[in-house]
Structures are given as structure tokens and as C-alpha cells.
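Presented below is the structure to which this report refers.
One chain of protein is taken out of this complex; the other chains stay put.
Moving on to subunit A:
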Amino acid sequence: MSIELLKQLDHEIRRLFVAGSKLASGDVRLAKLLPALGQIGQSSPVFARIAQAVEQTIDPNTERSSAKLLELAVLIRSILYTQGQTELAGVQTPITGTDHFPITSLPFRELNPVLLALTVKGQGRLEVIHQAHKDGIFRDYRLLIPAVTALDESYSEIADYLEASIIPQYGADALPVLQQQFRPDGGRGHARRLQLIHRILGRSGIQLYEHAAATGSLEVRTAAIGLLGHYPEQEPFLLEQADERRKEVRRAALLALSNGYTSKASDRIYGALISKDRELAVEAIRQSSDDSLRRRTIDFAAAMFDQWRTGAKQEEALDQLRTALEALRGHRTTGLLELLRSLLSDPTFFTQDTSQLQETAAQLLLSLDTSEAQAFAVSLKDTNKNKLVDYSLRAAVRSLSPTEVYDQFHGYFAKGAGTAAAKLLSGVFHSLLPSVYARMTDEAGRAEPVVIDPRWGDIFIKADIAELVCRTAHKPNGAIIRYLKSKCQESKTGLGNDVAVNACLALFHIGCEEAPEVLMNDLVPKTRRTIYYLNQAQLLLLGLLPASYANRLASFAEEAIPYESVRKQVAEVADWVRTRPQDEQRGWVQWITSRMF
């Protein structure tokens, strides 16, 4: 066959290119091909030319062997170019195509960065994908396959985002691609594909899930087991899987069983709770739709508590108790209050070993959110050296009037802010009351503000907790203004001191007329020359100055700030202050947020 002969020649030429054309003279392997070439050459002039070129190449007397070899190579290549096969052997089957796939055509400039983000490694890709999703670029069908392929991405945030937000928007159109790419023995990416297939196919894909659950890789298997949990008839299989050798599979199976179609499933989860697998059962019990399982867990916890009290296998019992309590989070199961009551009202419960458990129990107690539970929580305020007083305060704020809360709790600050109880209570106030910056910029949102007794202000001043004074300050009042001013004056670093900045913000917030003077006299001049950045609170504060202070601020920026970007920041603020319309604060807040962009 002449094609074979040409290929053979091409191969020999390649060999000579690698070895060097100076070895071509008298080359035996090329010479061997000559007779065959000559024979075909008699009927085909092209082959006669080839034969001639080969002869010239291997001729020992030739001068420029390299040129001859190149000539021969050019000739062979040219001929091979004309011999390309175009017919595919086999049966033709038409492709079916889709009937409703929306096709949009985006230009190169928009599409290319997203394609690169999906296919090439490097930083900053997640932002590109986020933005593209926001701009609707993923509607372009050319991104479907790269998006599905990128589920294997090792940058897991990208894969998560694709799975949760992007691929689902293609709906059923993504199915063929997902199915085509899915391999049961694949890794995490294939588990994601299976989840997505399930979202589209639902029950009709049950065979695929069964197959994956039985034969897949660990990741795929656990995902498939999770999916099978949606179908009651799969319970026997899941029960089987709950006894699997591998922990991950057991965990997935227990979770899948938490749908609790029959008592067998709950029994199995309970069995895990009381065995060494108890950690695996925690999530399953939390998710379980079977309330009786949680009641059994309560009974079990009570039994473990008894066992602990009697002193047998104390460590084990404590651990069991801990897991049982963890498993009870998130539900208001009947009987839980009684269990917690029995734990927390037992003085022997408060030992060093159980400190973690005490917290868990108190958290569960608060989460019950009933007046009975709250009253009990408040009553715990003096147990165990006030260790649970913070929970008591939280319960009290929810259930009692501000005056009652004040009456019951202000005494803990009598010895100043340093006592353990005062520290715990300060922490609660911190989390309940928004900061002065948040209040002024609406960052606190529309969450219902917690109302507290105004007398707390004096308590905090006495205890010298500046932050809480700022947070509680609402109306101008002599003592509060004095206190806040003193905080501003005490600052040695001017604007560099957060306490002072907040105190000054609070002065502005309560409408104290001296606030601008305090700011310009006590804070601004003392600011260290090394300041290299102004944060949002500091910017807000400077922007609150009335227009008449603009020039002072500008000259301060010019004279006292060596660092250029800060100087620019302050100069911009001065500009703003000068031109701002009267009483306009909202625009300033927007300006700050845009600068922090």
C-alpha cells in the first residue's frame, strides 16, 4: 500500500532529522525502500520524484545533505497532506439535540474572563465567577460544560458556589452534561454531580443512586446514601450501611435514617448514641423527624447523670451525657426542661469536670424560650459562684421589665468592673447593645433595640466601663457628658484611641453642643504623626464637624499629617464638611461606605 510506504518514509526522515543529516549518506534503511518506490514510480510520476529525492539524499557525493533531506521532507509532507482520510467507518446515528435550550451569544470580552476563571488556575477567580453570576453571564450556553467540569475544582469555594447557585439555574438542561461526566468511582466533584442529578431527576434516578451507594468511591457513596434517605423503601439498605466498616459511611447512613420512616430507623440511631458511635448519632438525632427519639435521648441523659452521680464509670458517663445534650440542641422537646432542672439544681453537678456541660445545659435552657425556663434561668444567677449569671441576664432581658432587670442585676457592679460576674455581664451588654457607630450609620439594622433601664448609665460610669457608657448614652445628661469628655481628654494618642473616638461619637450622638470643640481641641491635635490609616469610625467622626471647622481641619491636615494618604483623607473630609448641606449625615455615611469599597 503506497500510504504505508509514505508513512514509512516519513518515519525514516524523522529519524534522520533527529540523528542529523550528515548521517544520511548511504543510509541503509532509506536505501531499502528504494526498490519499492521505483516500482510504484513506474506507474506514478510522484513516486518517481520521491525515489529521485531519496537517491539524492543518501548519495554520498551530495554536497548539501541537509538541503536534500529538507527537500525530501517537504515533498513527503505535501503528499501526505493530500492523503488525509475524511470518511469515518461505522454506523451513522443522528444526534438528537435539545428542543428548548436557550442560546445566548455573549461577546468575547465578557465570556473569555469567565471561561478562564473556570478552566485555568490562579487567584481572584471566585470574584470573577460571582460577578459573572450577578451579571447573568452564565446564561450563555457555552459556559454550561466548563461550569460542570469545574465541579472538580480543588478551590472548594468555587465548586460550592457552582453547585449551589450556578448549575441549578440551567435546570434540566444540565442533566445530559452531568450524566455524561459522572463517574461513581470519582472524588468529591462527582459526589456534587450526583447531588445535582438528584435535584433534577428526583425519584426517577433511584437506580443510579443505588448503584453509586453500593459501588462508588467513599465520597460518592456517602452522597448517594444521603440521597437514598429521601426514599422510605431504602430503609433496609440504609440499616445495612449503618453497620459498615467505614465511619464516614456509617455517619451518612445514620443521617439518612434520620427521616425516621419506621421505628427501626430511630432504634438504630439510638443504638449508635449509646454505643461508641455516639458522635455519629448527634447530627442524626438533631435532624430526626421522630420526636420520640429525642425523648429517649432525654431519658438516656438522665440515666447517665444518675450513673455519674453514683460514681460508676464517671468519665464514660460524662461523655455520654455530653453527646446526649449536644444531640438535643435545636428542639424544644418535652421533658428537656425537667432534665436541665435536675442537672442545674443539683449542687454536686457543679464540678470542674462538668464546666463545659454546665454551659451546654444553660444554652439549651435559654433555647427553650418558655417563661418557665427563663424564670429558672434567672434563678440560677447566684449558683456556682455566679458562673452562669450571663445566661441569667439574657433570660431576664427577655422575660422581665427593664426596671426588674436593673434591680436584680445592678448589684453585681458594686465592686467595680473587675469581678468575674461583672465581666460576664458586660459581655452580655456588649452583644445586646449596638455600638455607637452602628447606631449612627444604621448598621445595626432594623432589629428591635433592647430597652434597658436608664440608670444603667450611672452604674457603668461608676464602674468606668467607657464602651458601655457610649452604647447606653441616649440623652445629654451632665454626668454622662462629663464622663465622655474626660475620656476624650485622657486620650494620649488623640484619634488613635478607640475609646476616645467612640466617646466623642457618643457626644455627637446625644447632641452635646461642645462635641466639635472637644474633637478639635482634645482629640485632633494629640493624634500621633505616625497615623497611617483612618477607619470608618474616625472618618465618620471628622465628618460630623460643622462647616465652620473646615478650615481648621484642612490646615491640620496640611501641617500635622506627614502620611500622604491620610492627609488626602482628611483633606477630603474637610472639603465635604465645607460643602455639606445643613444637617446632612446620610450622604456622609454613604460617602464613607463608598470609600471603603
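General remarks:
Methods note: a residue touches a chain if its C-beta (ideal position, glycine included) is under 8 Å from a C-beta of that chain, and two chains touch if they have at least 3 such contacts; residues count from 1.
FYI, contacts and distances are computed from a predicted model.
Of the candidates "ABC transport system permease protein", "Spermidine/putrescine import ATP-binding protein PotA", "Sulfite reductase, beta subunit (Hemoprotein)" or "SWIM zinc finger family protein", the chain left out of this view carries the UniProt protein name "SWIM zinc finger family protein". Within the complete assembly, A:80 is the residue of A:5, A:80, A:239 or A:560 that touches the hidden chain. Interface note for the absent chain: among A:141, A:155, A:237 or A:350, the touching residue is A:141. For subunit A, the residues touching the absent chain in the complete assembly are 3, 7, 10, 13-14, 16-23, 64-67, 69-71, 73-74, 77-101, 103, 105-113, 141-142, 144-145, 173, 176, 591, 594-595, 597.
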